[in-house]
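Here the structure is laid out as structure tokens; the discussion comes afterwards.
Of the protein chains in this complex, one is absent; all others appear in place.
Letters A, B, C, D and E mark the chains in the order given here, with residues in each chain numbered from 1 onward.
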Amino acid sequence: MPMLHTVNKSPFERRTLDTALRHAVKGAAILLIEDGVYAAFDGTVVADKVKAALSDHKIYVLGPDVSARGMSEHHVIDGINVVDYGGFVDLVTEYDKVQSWL
Amino acid sequence: MPMLHTVNKSPFERRTLDTALRHAVKGAAILLIEDGVYAAFDGTVVADKVKAALSDHKIYVLGPDVSARGMSEHHVIDGINVVDYGGFVDLVTEYDKVQSWL
Amino acid sequence: MKLSVLVNEGPYQHQSADSAIQFTKAALAKGHEVFRVFFYHDGVNNGTSYAVPPQDDRNITQEWTSLAKEHDLDLVVCIAAAQRRGILDENESKRQGKDGFNIAEGFRISGLGQLIEAGIQSDRLVIFGD
Amino acid sequence: MKLSVLVNEGPYQHQSADSAIQFTKAALAKGHEVFRVFFYHDGVNNGTSYAVPPQDDRNITQEWTSLAKEHDLDLVVCIAAAQRRGILDENESKRQGKDGFNIAEGFRISGLGQLIEAGIQSDRLVIFGD
Amino acid sequence: MAEPWEDDEVDGPVRKFMYVNRRAPYGTIYALESLEVVLIAAAFEQDVSLVFMDDGVYQIKKEQNTDAIGVKNFSPTYRALEGYDVEKLYVEKESLESRGLTTDDLIVPVQVVENDQLAELMEEQEVILSF
Partner (left out) sequence: MAEPWEDDEVDGPVRKFMYVNRRAPYGTIYALESLEVVLIAAAFEQDVSLVFMDDGVYQIKKEQNTDAIGVKNFSPTYRALEGYDVEKLYVEKESLESRGLTTDDLIVPVQVVENDQLAELMEEQEVILSF
């Protein structure tokens, strides 16, 4: 399995998500955590970019960080999977290694 | 006098400079410090945006932060003034107040 | 699997420490071994015994201490980063001629080699930071 | 003019504290009055007496202490932020039942009102942070 | 209305203070500790404005539930601001729109402003605290 990339920065303030996507090979997964979860929602100026990335990557978002921020799982972009901390652990073990784009 | 806006973030990683420029009235000044100084140089992908801002704003860059980073004052965009910490203090007192875009 | 965790920011200022705690708990709950949690950069501030956060909020250092006790976790604070930032154990305090020390229960201070060792010995290294 | 300075990040991790020191020195050299330097968020970590940075680099806390001594500067660490992060003076240490305290010479711990007062009393407030 | 803590008040002119909130909650502590400043500042009876812009608009998003991250949910406190006579709350329109949010998503009533209006408002202040 290729690797898991984690992104914890808001896509509206930093270029971290762009950088992660540019360096993820086809089949690599992206996990959005902390302020990175804001990239997961429909109706934002970054939503199209994220949807396009779904053709090459599985994208996950950390549910606890979504709820904390008052964002609704109903508005998560179709095709993005919501996981809890247990799911985060599973992703870490399923993929070969983890690259944290801090 | 309108206010002085300070920007301390790299224009390549964050949107802070854009935000500062979008909220600076005509005549307000911009001072680039710390990693913000990287916006002051010719030949980068952000140089055109910074040059355009010179028509509405005086732009200053902190010389000590330029030298620390091995950047050359010779490559500073024409029209941007290089100041030292004393000059930073002068700007703070000349302009009516300071907004730090952190 | 054998996992290690690296924490690069201090408690409260960034969510990193909270995320690391939740991740570590979940990994232990799933039966994984957590080989080591290493604290680097401002992460060393997770290990201060002097913090007294508001009672209606979490106490991050205490959560680490409890986790360490329950699961025999190895919590290692980088010595070089700790010296820069003022985290001392009793030995370091004496060596540096300070009056007291502030390393919290369950944490130990050691060298960066412990981070490299965690990278070598663990199946996965997960980093939390800013 | 009367200036005040707000420092929002700890020493070393970000350049903010260094910038604040250089700015404060330059303001004093130009004959301005520095009414107060207030330390908030992780900025409170500027006030730890326990740090022992490498000898070939600057010691940020000592620079503040020297500046305070030479220019009778008022260095105020926010009490709420300090409690969260483990910066204690002798009184707070006793009150919280801790074994020691780590506030550095020249710093005092006080409330957020001191920041508002600095905003009211000073001609300019300059903020350094991340 | 006089409150007991107002004895602590500093003498001097009333100044225009603006608190500019630009960061999302929970990812960093700035939102919470900014709110703590605003609450303390209320006792000083200055002319206070709060701005929510960039990711700061997320601070006042409805329905925050922090149970699963183990962090205190401080968003209800924004509702208490009115009781402290902090009533000038501005939100930048572009910040809301680019995030797909409307005022219906917000926990408190706010005045929505364009970025150039906000720039003018900032120029009118005497002290700006940016978080």
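Note that in this section a contact is a pair of C-beta atoms (placed from the backbone, for glycine too) under 8 Å apart; a residue touches a chain by one contact, two chains touch by 3 or more.
Source: prediction; values computed, not measured.
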Query - Contact set of the excluded chain (shown chains only) - result: A, B, C, D
Report summary line: Given A:10, A:44, A:67 or A:100, the correct residue touching the omitted chain is A:100
Report summary line: Against the hidden chain, chain C presents residues 6, 40-41, 80-81, 111-113, 115-117, 119-121, 125, 127
Report task. Can you list, in ascending order, the chain A residues touching the missing chain? Result -> 2-3, 15, 19, 22-25, 28, 96-102
Query raised in the report: Which parts of chain B are in contact with the chain that was left out?
Result: 8, 10, 12-13, 34-35, 38, 41-45, 47, 63-65, 67-72, 75, 84-85
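In this text, only the chains that are shown with their structure count from here on.
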Report task. State the pair of chains with the top count of C-beta pairs in contact. Result -> C-D
Report task. Just grab the chain with the largest centre-to-centre distance to chain C, centres being mean Cα coordinates. Result -> B
Report task. Could you grab the centroid distance between chain A and chain E? Build each centroid from C-alpha atoms only and quote it in angstrom. Result -> 29
**Report entry** chain C-chain E separation of Cα centroids, rounded to whole Å
**Finding:** 33
Query - Junction residues of chain E - those touching two or more other chains - result: 26-29, 54, 69, 71, 127, 130
Query - Overlap residues in chain D, where contacts from two or more other chains coincide - result: 41, 80, 125, 127
**Report entry** Every chain pair meeting the contact rule
**Finding:** A-B, A-C, A-E, B-D, B-E, C-D, C-E, D-E
